[in-house]
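Before anything else, here's the structure in question.
What you see is the complex with one protein chain gone and the rest in place.
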Amino acid sequence: MNRLLSSCVYCWSWMTTLGISLVAGLLLFYLLSQGLPTIGRELFFGDAPIWAGIFGQVRIWDALWPACVGTLFLVLLAALMAVPLGIASGIYLACFASKPFKRILSLLVELLAGTPSIVMGLFGFALILFLRNTFLPDANTSLFLAASCLALLILPYLIFTTQAALESLSYEYRLIGPSLGFSQLQTVFHILVPAAGRSILGGVILSVGRAAEDTAVIMLTGVIANAGLPQGLFGKFEALPFRIFYLAAEYQTPAELDSAYGTALVLLSLTGMLYGGAFTLHKTLAWRWNQNG
Amino acid sequence: MRQRLFQKLFFTFFLLACFTVPAVSGELDRFSTLQGEIDIAGGTAHIPVMKDAAKIIMTSYPQINITVAGGGSGVGVQKVGEGLVDIGNAGRPVSEKEREKYSKLRSFPFAIDGVAPVVNPANPISGLTSVQIQDVFSGKINNWKYVGGDDVRIHIYSRDEASGTRSVFWKKCLNRGVIVESANIVASNGAMKVAVSQDRYALGYMSIGHLDNTVKAIKLNGVAPTQDNAINGSYPVVRKLFMNTNGAPKPLVQAFIDYVLSSEGAGNISGHGYIPLR
Partner (left out) sequence: MNPQNSNDKRYPNQGLLNRPLNWTSKDWETLLQSATIFSALIVLALFGFLVYFTLPLFADGQFSELFSVHWRPFHGEFGLLSMIVGTLVLAISALLIAYPVGLGICLFVHGLGPSWLARPVLLLIHGMTGVPTVVYGFVAVFLLVPLLRDNFSYGSGFSLLAASLTLSVLILPTVVLLINSQLQQVIPTLRVTAVALGISRVQELTRISLPAASYGLLAAAILGFGRAVGDTLIALMIAGNAAQIPESAFDSIRTLTAHIALVVATDSQSTIYHSLFACGLILFLTTASVNLLLHQIKRRACREINDE
């Protein structure tokens, strides 16, 4: 009996691993086989000339470029808002906060991390309606609003990764500063932060990847299907993940469906690269430390 | 001397170019002095017409930017009433309640559209009576075999509450009957077309203007949902398509509305299978 159970467990572990590899392989194969043939000039620019299209002299229709630019601006803007705040908070939590204070603050940040992204979007959307009725009658859903909401979404990731990067430094390392007579602040900025730099950077890239893929937040805060290149901070915009969502539900021609596969492949490669980069930065750090320690 | 001649020639060409380009399509003239943004949202039946008009206008006048979003008629009316967009499309008249809330709304009807029951092209059914459709949507009938089809469950597709297409279909075809809660909900006419085209046993309803060969519009009480039948009144489930603005539209928005209502706009409208109101 016991033996039977053992072999069941054994089989199960093999089956699940094999199964998930198959699922992942199938996903990749399907996207590559359907998406690769569509990758090309037309996918990105439609029938617009490339250079005029890139610089926005010609409006691009039914193609990917405006969504690429939209996602780029969105992610950069969100990172610009969240990164300084997130890293500062992470440093404070790791190096300065007193114990009870740290407990409360970390708990609140954890709650923020758990908040579903659609709730964040709803928050942004309601904020705009609220502002319209009170101080800013011209406020509207826009690139800026979407980026702000995305910033809230990735902020906890930045805080956690920064904090973890600093806290994982060895105890000996933390003693270098005090032993040289550095103040706590000098220790942090001249020894600990540079030492944890790669990991922190990894966290930043990870959160950028997270921002690039999220759809629910931007759905309520200003993304639309046909906006063209972003017309400024307070205009509507397109984005890659939303385009995939939109085309999956309402492609009008087989060509549009094909371009949806292409879009999915492009987004997958983008996030894949970002996550891969973040992972490598973390890994090399861990490796370097093991060598030194 | 030669340089002068060159300049003159250039100037003439320039003038010529200035006058000839707009002259090619007179209806677009009205945009020549205008610039800025128009945000459009709401009814999804309107999207093909709006998108085409936007495309034509923006190709000639790149200084104008027009964005087109969906959401449904209810969303269109609300958004324009709240001032979030410039034009809020609706596939139904503004309701009493909405009128009360947003008293400044102005409606510009521009086309007649029908709402047709649709099935997958592989489905042998070619027509249903309105009673049959009511029974299906209320859940009394749930198998195609009871209405002359295969012995398979009927997959009902419906729209969300913001949809004007839904409200028209509900009033004029379902006779304000129940729509069963197990119906799958899709968010736009475009999405309805995709869903029905992929599902062999689907039954849904959508704007006539969105029909193409990936779905099959079926006869209602023996009357085919075509443009002709909608014009002569024999097909009952028809509605007007409206553009709504909050108060008097600003010049650019007025120009856009005028363009859609112009003869060139009418060509665009009928090209998409709607009947222009002229």
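The first chain written gets the first letter, and so on, giving A and B; residue counts start at 1 in each chain.
By our rule, contacts are C-beta pairs under 8 Å (C-beta built on N, C-alpha and C of every residue); 3 or more make two chains touch, one makes a residue touch a chain.
Just so we're clear, the structure is a prediction, and the values are computed from it rather than from any experiment.
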Per the touch definition above, residue among A:A48, A:L93 or A:V204 touching the missing chain = A:L93
By the document's definition of touch, the residue of A:A126, A:L180 or A:L233 touching the omitted chain is A:A126
Pick from A:W61, A:Y173 or A:Y275: which residue touches the chain that isn't shown?
-> A:Y275
Across the whole complex, the chain not displayed is touched by chain A residues 6, 9-10, 12-17, 19-21, 23-24, 26-27, 30-31, 84-86, 88-89, 91-93, 96-97, 104-105, 107-123, 126-127, 129-130, 133, 152, 155-156, 159, 183-186, 189-190, 209, 212-216, 219-220, 241, 244-245, 248-249, 260, 264, 267-268, 271-272, 274-276, 279
Residues of chain B touching the missing chain are 71-72, 75, 78-79, 81-82, 84, 101, 152-153, 155, 157, 160-162, 181-187, 195, 198-199, 201-202
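In this section, only the chains that are shown with their structure count from here on.
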When the C-alpha atoms of chain A and chain B are each averaged to a single point, how far apart are the two points in Å?
-> 36
Touching residues (chain side chain A, partner chain B) in the complex = 57-59, 61, 129, 132, 137, 140-141, 224-228, 231, 235-236, 249-252
Spell out the part of chain B that touches chain A in their complex, as residue ranges.
-> 37, 39, 41, 51, 54-55, 58-59, 62, 65, 67-70, 82-84, 186-188, 190-191, 193-194
